[in-house]
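Here it is, the structure in full.
One protein chain omitted, others in place.
Chain naming follows the written order as A and B, and within any one chain the residues start at number 1.
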Amino acid sequence: MSQTQKSVLSGTSCELGDILTMVDKRTLTGAPLHPSVDGFAKAAREGRMSRREFLAQATALGVTATAAYGMLGLAAPEAKAAAHAKKGGRLRVSMLIKANFTDARIFDWSELGNAARHFLEPLVRWTPDFTFTPYLLSGWTANGDATQYVLTVREGVKWNNGEALTASHVAWNIERWAEADVDGNSMAARVASLVDSDTNKATAGSIVADDAAGTVTLNLNKPDIAIIAGMADYPALIQYPGSSVMDGIGTGPFRMTNYEPEVGASYDRNDDHAWWGGEVYLDGIDYIDYGTDPAAVVGAFEAGEIHANFETQAEQVDTVDDLGFQRHEVATGATIVVRMHTDTAPYDNKALRQAIVKAVSNEDLLALGNNGLGLVAENHHVGPVHEEYAKLPPISRDLDAAKKEIADLGFAGTTLDLYSLDADYRLLTTDAVGAQLEEAGLNINRIVMPGSTFWTNWTTHPFSSTNWNGRPLGTQVLSLAYRSGVKWNETAYANPEFDALLDKAEATADVEARRAIMAKIEAIMQDDAIMIQPYWRSLFSHTTPEVQGYRMHQAYEHHFEGVWLDA
Amino acid sequence: MFVFAIRRLLLAFLTILVLTATIFTLINTNNNTLRTIAINELGPQTPAEDLDSWIDDNILTKPLVVRYGEWLSGFVVGDWGTSSVFRRHIFGYDSSLDRNQWGVINERLYYTGMLALWVFAIMVPLALLLGVLAGVKEGSLRDRGISSFAIMTTATPEYISGILFMVMLASRKYHIFHNIPDIPTWISTGQMAYLDGFYFKAVANLRNGLDFDDLFLPVLTMVIYGVGYIARMTRASMAEVMNSQYVRTAILKGLPRRTVILRHALRNALIAPFTVIMLQFPWMLTGVVIVEVMFAYKGFGQALFVASTNMDFNMVMACSVISVVVVLLTQLISDLGYVLLNPRLRLR
Partner (left out) sequence: MDVFVSIVAHLWPVWVSLALVFAISWPARHVTGLYGKLYDNPIGVLGLYICLFWIFGMIFAGVIGDFGPEIQSVALRKKGPGAVDPSGMVSLLGGDVAGRDIFSRLFYGARVVIPVSVTATALAFVVGIVAGLPAGYFGRRTDAILSFMANAILAFPVILLFILIVLIARDGPLIPTLLGTLGFAPVFFIMAAAFGLRGRAGQTGILVATLLLPVAIVAAWLLGGLFWPLGWLVMAAWAVFFVTRTINCGDSRLAGFVLVAVPLLGFAYSRVAFSLPDLSAIAPLVAGLFGEVGSQEYNQAEGLVSTLFIPRDAALNVFIAVCFASAPGVFRLVRGLTLETKTRDYVAAAQTRGENTWFIMIFEILPNVRGPLIVDAALRIGYTIILLGTLGFFGLGLEPTSPDWGTMINIGRGAARSFPHMVIPPALALMSLVLGINMLADGLREMSLKD
């Protein structure tokens, strides 16, 4: 793809909001439309694919957000009209300020990404509309089988040390992402299609930077439609070659003035630096770390200490609503599973597992465990946010039958250890499962661990709850967590039939056909009763009414360029 | 006297040595703690095998005794290491840094010191006053009232009074005074942090220095739990002195009651409470942790809690030594003070 044309966007410094609205060509670079996009669009129009899913898929393949919306017959959401936005004021936000703030690729918390995002920026941004929009790139094109990507670096972007952002700078970052042998480098998995498994580095010749053309060409080892999505994830922030995050060298509009783990972080608008995105309204941002105690954050709201928080736990949503704050919500594919390790007695007994699943009510778990905020799920970890989701007959609690089965199997009064983390919805949901199982005649011994000990052995606890983040595709989590022998298979689930169907589903591009396979997969999973998956979570945060232009992001990302205070 | 002090000091050093060795051994021979340390470095979802290999490569490289020796030799010269939670040097002033030149412990001790200072500045005079007032007239209505108050407060630990204050003084909905403006009005004034009559903040924000609002509820909470005990001790001591032969004689001699109390009784009555007050420091340490965690006050107690729940090894060791030193020092002062204040013992 040497004939990459110049992006219509490049060469101009434009308002951030304009990125979404200025483009009227169908692709970001003006390259031909990716072949599979039309099929997706058809599926979406006919309702076989969710709107959100289509937007994510299409934009990941280089379609502009406007065009993607257009294909659905919709108008793209207008970027918030900023005409009446006021300049000035510092935004105070409560967020945990974590240690390990040195190298973006090893960030292991969304909080770290947020703390860096005000001066380090990503190549691609995942918007709260679930679309992918070019950020430090002005666009990208993929070839037909998704093995070659050409990334066009946005022109006119400057580092805050005065240098211009070049294609080599971008390539330097991508090469570092591919260093799979670096401890904690989670980017390596996201760009796995670039990694040479022998050297644990990027395959020779796979990353080609052309500073003159301002392009980086990626030649993948295998087809990968998820690589652009990976570049929008929170550790994928572009650092100045050779610098540490703490050095504060970045392309973003703010300058870090203080970073102190467990205490707080501060940023000032960097007026010495011409940000490519134009003007930002806030004079500065202050993060304040109030610890993990949710009560402290409510206290901070009530004391007028903060304008916004990182996340409002579901359990606290009504409390903070009650105080008169603005609620922000985003529905996600994030969920919790209370799963059984099918290799460990007594959970190797399928009949017992079925009785356990039957003994609980997912509706009750949603109400008791997550304050009733979310969607009831159906124990197979595929949900309405996924395009290939097939609706199965609803399941319901049958306490009497469960009690009888447990007694018939000889498990009445048996003590089972039920593990969970020690906080929030995970604790409450697991407690509720325990209480419902006790009603069914089992004796539950709850074992509660802090994160530090829980996660070391999380795949091996016999019966425990785990939270999962959402993935765009339904097959993604299934293949991450339920395929025989995979690393994160916390249920030790090994069902050849399931594996075969999953392989088939992953190879099926047609959503309709995939949904038919998925219906079988879901039914198998429900029948094998390897887990209770009670609900899909929504994520919440709150702001004071004076905060404008703020949106809750599905991955907790803070985008404060367009935020202003209506004081 | 001098020999006594020297002996006590030596004993204190021995205590610190034994305790640090014990903690060092406990942490370094236990899988949970070792893995938690490894998680601090490798991230929360690291598989157990990776953690173990990291432990083998980085911690269990030398015999325990040697490692303890290394830690100790560093510690005595002021090299307390880096905190894995706070990502900073723990102790001392490092002028080579751009910011945060003071160690975590230095900074945190300052904030806790301020908290403790205010707690003692309010609690001790108040308790002594209440105790003396009650003890002077044993059995009177005033005595009954003060004693009831004192016994109530000793039954109200920080985590209870703190929550009650939070609801009554720091929540807009259940505030004891209903003239607190509701949230929309309050926000529309555009003032983010202001003190509205009897509304108090239940979270401290120390980023812009300490102010009255950061300290008020933590101090109040700690004073409430501590004041009763000292007051009761003072009362008992005062009552005993008032019943003693020499005070009775003085009163019978016709000296004004006021003079007798101020000149003769008070001094003797305050010896016992002095010891009690000094011994309140160990109790304060627990109270400080509770109060600081509850009110998000970033002091020493909160650091101790965060460090020990995350197994920040260097920090745990540093916090332990400091706590132990504080306790031992107060014990020493209390013993010395007891001897100095008590004329009968001083003459020996």
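What we mean here is this: a residue touches a chain if its C-beta (ideal position, glycine included) is under 8 Å from a C-beta of that chain, and two chains touch if they have at least 3 such contacts.
This one's a predicted model, so the numbers in the text were calculated from it and none came from an experiment.
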**Study point:** Touching the absent chain when the full complex is considered, from B:Leu14, B:Leu129 or B:Leu262
**Key:** B:Leu14
Point to revise | Identified contact with the non-displayed chain, of A:Ser94, A:Asn309, A:Asn379 or A:Gln436 | key: A:Gln436
Point to revise | Sole contact to the chain not displayed, among A:Asp293, A:Glu329, A:Asp343 or A:Asp398 | key: A:Asp293
Practice item. Decide which residue listed in B:Ile122, B:Val167 or B:Val276 touches the omitted chain of the complex. Key: B:Val167
Revision key, fill the gap. Per the touch rule stated above, subunit B touches the missing chain via residues 11, 14-15, 18-19, 23, 26-34, 36, 52-53, 55-56, 60-65, 151-152, 154-157, 159-160, 163-164, 166-167, 170-171, 173-174, 282, 285-286, 289-290, 293, 301, 304-305, 308-309, 311, 316, 319-320, 323-324, 327-328, 331
Study note, to complete from the structure: Where subunit A meets the chain that is not shown, the residues are 293-295, 298-299, 302, 313, 315-316, 318-319, 322-323, 363-364, 367-368, 371, 415, 422, 427-428, 431-432, 434-436, 438-439, 445-449, 453
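In the analysis below, only the chains that are shown with their structure count from here on.
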Point to revise | Touch list for subunit A against partner subunit B, complex | key: 92, 99-101, 106, 108, 183-184, 258, 260-264, 266, 286, 288, 290-291, 293, 295-296, 299-300, 302-305, 307, 322-325, 450-453, 455-458, 487, 544-546, 567
Exercise for review: State the interface residues of subunit B toward subunit A in the complex, per the touch definition above.
Suggested key: 32, 35-36, 39-40, 42-48, 51, 84-88, 99-100, 166, 170-173, 182-184, 186-187, 190-194, 201-203, 205-207, 213, 293-296, 298, 302-303, 306, 309-311
